[in-house]
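Please read through the structure below; I'll follow up with questions.
A protein chain is absent from this complex, but the other protein chains hold their places.
== subunit A ==
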């Protein structure tokens, strides 16, 4: 499903030039659950952002579902994002002005889904994430665990083929963290590809495969222990 070859990303500031990704090659098949690990600053988030079409690489190729997208125009990236990719962030990133239900509904609106169908889908996913009773609350009125569940709900509401999660449990205690990991596993079992960045060996155990990065390079790939 995802194939990257010799991917490079260089950040240039006035004086320094940081090679955040250096010759990264990687393949992820449909239905896989992959964890990316590595020390801070090794380029995990950078890689994830490129995989999520939020950022452009400086070199190398990136094939997404059979098409080259490394330098696709913003319009096409937005279209691909809303159709195929769901994001979960460490800091939840919910829109404060929208209620739980409205947050979750948003991707469907951008997809142009009809109102009745939106209602049905939102209800279904909120129930699944066990935040249905909170549907009319605003994000700030929820606990961190609940917020992350809403974020996951929003990521999966349009049944994306790929879920990208950047330290999804980073701001959660262990029991809430485990819940989120369970959710991701369930989704993966239902057929969704999951790529997750994490610092936690415990979380990484949920994945089929672990990719270790160091200084912008893949140093090790191994299947789940």
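Structural remarks
Convention: a contact is a pair of C-beta atoms (placed from the backbone, for glycine too) under 8 Å apart; a residue touches a chain by one contact, two chains touch by 3 or more; residues count from 1.
In this section, contacts and distances are computed from a predicted model.
When the listed names "ABC transporter permease", "Quinol oxidase subunit 3", "Ketoisovalerate ferredoxin oxidoreductase, beta subunit" or "ATP-dependent helicase" are checked against UniProt, the chain not shown comes out as "ABC transporter permease". The residue touching the chain not shown here, chosen from A:22, A:49, A:146 or A:188, is A:49. Across the entire complex, the residue among A:29, A:65 or A:111 in touch with the chain not shown is A:111. When the full complex is taken into account, the listed residue touching the unshown chain is A:95, out of A:95, A:120 or A:219. Of the listed positions A:18, A:61 or A:83, the one in contact with the omitted chain in the full complex is A:83. The chain not displayed touches subunit A at residues 49, 52, 54-55, 74-75, 78-79, 81-83, 85, 87, 89, 91, 93-98, 102, 105-107, 109-111, 154.
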